[in-house]
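First the structure, in the form of structure tokens, and then the observations on it.
Every protein chain but one is kept in place in this view of the complex.
Entry: chain A
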Amino acid sequence: MRFKYKNLFLVLALSWLSSCIKPYDLEVEEQEKLLVVNGMITDEPGPYTVNLTTTFKYGSYFSDISPSVQQATVTITDETGFSVKLAEKYPGVYQTDSSAIRGRVGGRYTLRVNLRDGKQYVSETEELRSAPPIGRLYARLKPVVMVNERNDQVTVNYVSILVDTKDPGNERNFYRWTMNNTYEVTTQPGNFMGVDRNGRPVPAPKDCCHQCWISEKNTVGNVLSDLQFNGNALIAREITNIPFKPQYFQNKHFVEVRQLAISEGAYNFWKTLDDQIAGTGSVQEPAPANAVSNIKNEANEQEQVLGYFSAAGASKKSFFIQPFDFGVYAGSFVFPDDCRLINGATTKRPSFW
């Protein structure tokens, strides 16, 4: 159950009084770059990844040099004192050796980061709790009525990905869901149109490729505490909504949902993050706040560090959505070009396909 009140006023305002959102130029002072740490250990097999980055200035997203923090020493230690060092696989991306450590339920894990300049950071200790299994993972067609530019009423369909689960009643539980989906697209490279010297379109069929797979990740916070349903079933928790469009549903569509049992600190972190990401500018929204990190500089506790290191139990479930599952067909995807030009597409058939 999420409170939608923060959207409500925006909608009231929008609908009644034609409110308006436009870009705004804000001059901000130069600010030092803050360290951002993000990593997680689960009871699934490794490798486990920790990312070290810094904050960006506005307007510098593409122009700035990579904000990754390189050549740091990153270790994960458990309650027994056993510790593994993470190797830097890519700039700023540190990974465990997949066989070196495996998260255990009940294990207590701490992350240490030593930067090249000698600054030392340590996370609070996180206990790994077991995740209840996903009871049911399913999809449902959700029609949303909208009006197009010509003021005609149109129904746009979404596919809601839903989860049912049963909450254990003996403790406080905090959930986070993440999702991976993969779908196959069929395109028409043979229908590609090029242009001649005079700029007129001419047929320029391509040989490749018409079959691709696209994988996407949905990693918005999506967290929930069991405060209001402790010990009960959780029914039809919406994980995401995918537009019911040919690109996504002309062929079958694979969905994998991971249900994570996170700590209260991680829950608060992701919840705040969610609020920040979903901001609509309404004054009815909670005042902006930074998601509280569990990492600090041991020598200087005043230093602002961002990000979170979590330990979480995980349970997974996956299924395929077939093109005719909802009784209607999304249609054929029209893309007269090489399918590899679509963002994230690959011609490599996934192993589970």
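The rule is simple: a residue touches a chain if its C-beta (ideal position, glycine included) is under 8 Å from a C-beta of that chain, and two chains touch if they have at least 3 such contacts; residues count from 1.
As a working rule, contacts and distances are computed from a predicted model.
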item	value
Listed names "Pimeloyl-CoA dehydrogenase large subunit", "Nucleoside ABC transporter ATP-binding protein", "Membrane protein" or "TonB-dependent receptor", matching UniProt entry of the absent chain	"TonB-dependent receptor"
Which of A:87, A:227 or A:341 contacts the chain that the document leaves out	A:227
Sole contact to the chain not displayed, among A:84, A:100, A:273 or A:342	A:273
Hidden partner interface residues of chain A, rising order	1, 3-5, 7-13, 15-26, 28-29, 31, 33-34, 36, 38, 53-59, 61-62, 144-147, 151, 153, 217, 219-221, 227-236, 268, 271-273, 276-277, 279-292, 301-302, 306-307
